[in-house]
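The complex is shown incomplete by one protein chain, all other protein chains being positioned as in the whole.
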């Protein structure tokens, strides 16, 4: 699609926190922390996430695939293997891929009746 | 205006989602997802956006012009040709231009009675 | 203070919009669009902002100083000379300085009873 695929193969998100509660009923309105991943290349991306904590050894890697020319919005709430990411706990993450990807971090917080949103492109070097 | 124009010719926004509903009546308060584009150069910019999905082939390119020394805040809600961007669906986008531009991503979410905002400079490499 | 000053001399903010109304009475709670500027160097920074619009020629430059080892949070609402930045209108901006600075873009929106916030580091190349 493009001359060379856009993105980098290593990213970091220094902020992570899954609110322990929500006011919404639906999946759409449940508080969540998301790593939005774009793989604009023509090859499937094998991605692994490592999660860092304040007082414990890192968890993971959590492995999954983002197919060629697809996006995947990964909720940290959904990471289960090797173990769920705890709620109400500070964490950070490193995302690695075998093809260039773009990573953006978003949180929807619905602990109170009105939702709050935040987003940033993740760090890459 | 400047010695050399500020910006890059290829950008990516890994997060995209048009909320399916709004509480506001006006265009100003309707939930929207925006790519804010600045063309600070002295040449018109021919811009094309390709939209990526989780389970479908990419859509686009959506083509438009940002005149020299102008900004254009493009709402994904308004992209119609070749086909509208679906609401309530995860997407991502790549923005390409023939002159350097700067791209910032903003969402206003008015699904609930109080609005929520988020923004980030898009990724470029 | 530091071996070499942190920052860049040219920045862009592609998103700009001063909400036309506020619910708060105080300056603190009035809707505002801010360019937060850090000058961590040992020399005063002479800064100029040029504002770009969708349908008009750019305005400015707006000129001011950020003293050495100081920060200044500039509200676009307060820019008056050569002319005020209109409310309720899309704009973008380029910030130039004669010494390295760091620029971060923040909006507080209090059009509705609860405030909304967004921020991003500006673009530099």
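As written, the chain order gives the labels A, B and C, with residue 1 at the start of each chain.
Rule of thumb we're sticking to: a residue touches a chain if its C-beta (ideal position, glycine included) is under 8 Å from a C-beta of that chain, and two chains touch if they have at least 3 such contacts.
Please read these numbers as outputs of a predicted model, since none were measured by experiment.
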For the chain that got dropped from the picture, name the residues of chain C it touches. 1-2, 6-8, 28, 34, 36-38, 40, 69-73, 102-104, 106, 113-121
Spell out the interface residues on chain A facing the chain that's missing from view. 10, 12-17, 50, 52-55, 57-58, 88, 90-92, 94, 96, 105, 107, 109, 111-114, 116-123, 125
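Simple rule for what comes next: only the chains that are shown with their structure count from here on.
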Identify the chain whose mean C-alpha position lies nearest to the mean of all protein C-alpha atoms shown. B
Between chain A and chain B, what is the separation of their C-alpha centroids in Å? 21
Using the average of all C-alpha atoms in each chain as its centre, how far is it in Å between chain A and chain C? 30
Would you give the residues of chain C that are in contact with at least 2 other chains, written as numbers and ranges? 114, 116, 118, 120
